[in-house]
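Every protein chain but one is kept in place in this view of the complex.
For reference, chains read A and B in written order, and residue numbers begin at 1 within each chain.
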Amino acid sequence: MNTIKLSEFENTSVAKIDINETTVAVFKVDDDYYAIQNMCSHSEADLADGEVYDCKVECPLHGAEFDLKTGEALTLPATKPVTVFTTEIDGDSLVIKENPDA
Amino acid sequence: MFSKNLISEPYNSFKEISTKDEDWKYTNISKSINDFKVEEENNDLVENKNFDIVLNSNKFSCKENENFSVTDLNDVSQPLITEYALRPVDRFLAQQYQKCNGGIIIDFKENNQEFVTLNLQNTGLSIPYIGINVEKNVTAKLSIKFGDSLNANVYSIIEVLTNNNSNLELIVDADTKKELDIINSIFARVEKDGFFNMHTVSTGGSFSRNRIDVDLIGDGAGFNIDGVYFGEKAQIHDNRVFVNHIAKRTTSNMLTKGVLGDESKSVFTGTIHIGEGAEKTESHQENRNILLSKTASAHSVPNLEILCDDVICGHGSSVGPIEENLYHYVMSRGIDKTAAEKLLIKGFFNEVINEDGWETISDKVSEEIMQKYINVLERAK
Partner (left out) sequence: MIEPAHYYNISMANVDIDLGKYSLGWSDPEKNVFKPEKGLNEDIIRKMSEIKEEPEWMLDFRLKAYKRFLDKPMPDWVAKEKLDSLDFDDIYYYIKPTEEQADSWDMVPDEIKETYEKLGIPEAERSYLAGVTAQYESEVVYHRNREDLEKLGVIFCDMDTAVREYPELVQEYFGTIIPPGDNKFAALNSAVWSGGSFIYVPKGVHIEDPLQAYFRINAENMGQFERTLIIVDEGASVHYIEGCSAPVYTTDALHSAVVEIVVKPSGTCRYTTIQNWSNDVFNLVTKRAQAFANATMEWIDANIGSSLTVKYPSVYLMEPGAHGEVLSVAFANSGQHQDTGAKMVHLAPDTTSLITSKSISKGGGRGAYRGLVRVEDGSETAKSFVRCDALILDDKSRSDTYPYMEIEESTAEIGHEATVSKVGEDQLFYLMSRGLSEAEATSMVVAGFVEEFTKTLPMEYAMEFNKLIELNMIEAGAIG
């Protein structure tokens, strides 16, 4: 199942989960959850290790910023967006699914 | 066998290989090479009269011949060239030397006009060692086949020593129809006025890689490599060529050409290193790629490191489709596009396979290439 227990976010604001061979990084920002592909679209780096602010995540390798809601690349050197996944709270878990609009 | 004392450090003290390493950039197999197991311990050799020598990693058979002799690796205590075993450059090489379980050393004592043919076979992952020693003033020819007798991955070590004024022509032909990984670590030392001439064919396997390190240590030593590759499906054809010009008046020439179809990929990385004092070096390198399909790709990094001023050195590299005007030229003679493309691809490769030294395999290679081209066309429909 593509779920993460909400309790896992008690001491951290980021978690990773594999969905169909893609590793997905899930971020908790205030009371919202965002899920995007973990691999930066520019180089082999884990976005899960990046800093998050203003609903953006900064890739730890070259500093490119991505919008957590749309996956859009906001600065160079990234030029391609990252895949966005949907998040939904179901009881005490967070369900992550592939985005049908993508 | 290799003396255990020869190996400097256990392989797992080397850092794990990843695609971030320069030597393994652009590949897709870094996970499977950090710790592999040889599975070819006790199996039987399958005889094959079409070849002069048949080898699985620890057994071989050889036809009678007075021009060369073959020694079992179990009867020698160290490899032909010790540096690479003593100081392997990375974890993969360290494992090759440490896990190698057999092989042969071929000693060429007299000239041979015809190619001596060697066929490699296995049933599980094998690491055969092939040492080639060419005595002074001898001209030798050897052709090594990585073909249908291989049933599993093979990571061979090939060491070449061309002594003073000797000449070795070596064909490395990887045309297996199976989806195997063929990774060859090839080392050569060329002595004074020696000449090492290599022809490589890479049409088979799923990951086919030659890492070739040549040290031109004697004045007047020379190295030539020409090769062809054709990628289909998700094949990766990877060539890493390092030429080290150490002595004076040494030469090196390289011409590799490839066509990539489907999602295949070619990688070429090389360094021509011309050391201080390597006066009057002449070195030329050329790598040309044609991308046939939208999802094919080519990566090329031909490096130069020059520490001597009295040299002539150049390289050229290109990636692209077949030029439009060439199509027009051929089609204006009433030939349809597919036939024209076939002709142009044939012509593209002829520059290499019509050269001296290719006679014994040029027809076969030409046919293989054409068949692969047709396969790519079929899949594109």
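Here is the rule we go by: a residue touches a chain if its C-beta (ideal position, glycine included) is under 8 Å from a C-beta of that chain, and two chains touch if they have at least 3 such contacts.
All values reported here derive from a predicted model rather than from experimental measurement.
A.B. asks: With respect to the chain omitted from the figure, which of B:Q96, B:N119, B:S297 or B:S362 is a touching residue?
C.D. replies: From the options B:Q96, B:N119, B:S297 or B:S362, the contact with the absent chain belongs to B:S297.
A.B. asks: With respect to the chain omitted from the figure, which of B:E47, B:D75, B:D309 or B:D356 is a touching residue?
C.D. replies: B:D309
A.B. asks: Considering the whole complex, which of B:N12, B:S69 or B:S318 touches the chain not shown?
C.D. replies: Answering carefully, the residue with contact to the hidden chain is B:S318.
A.B. asks: Given the contact definition stated above, which residue among A:I4, A:M39 or A:C59 touches the chain not shown here?
C.D. replies: Within the whole complex, the residue contacting the unshown chain is A:C59.
A.B. asks: List every residue of chain A that touches the chain not included in the displayed model.
C.D. replies: Given the touch definition above, chain A has residues 58-65, 74-77, 79 touching the missing chain.
A.B. asks: Give me the chain B residues in contact with the hidden chain, please.
C.D. replies: Looking at chain B, the ones touching the missing chain are residues 26, 276-277, 279, 289, 291-321.
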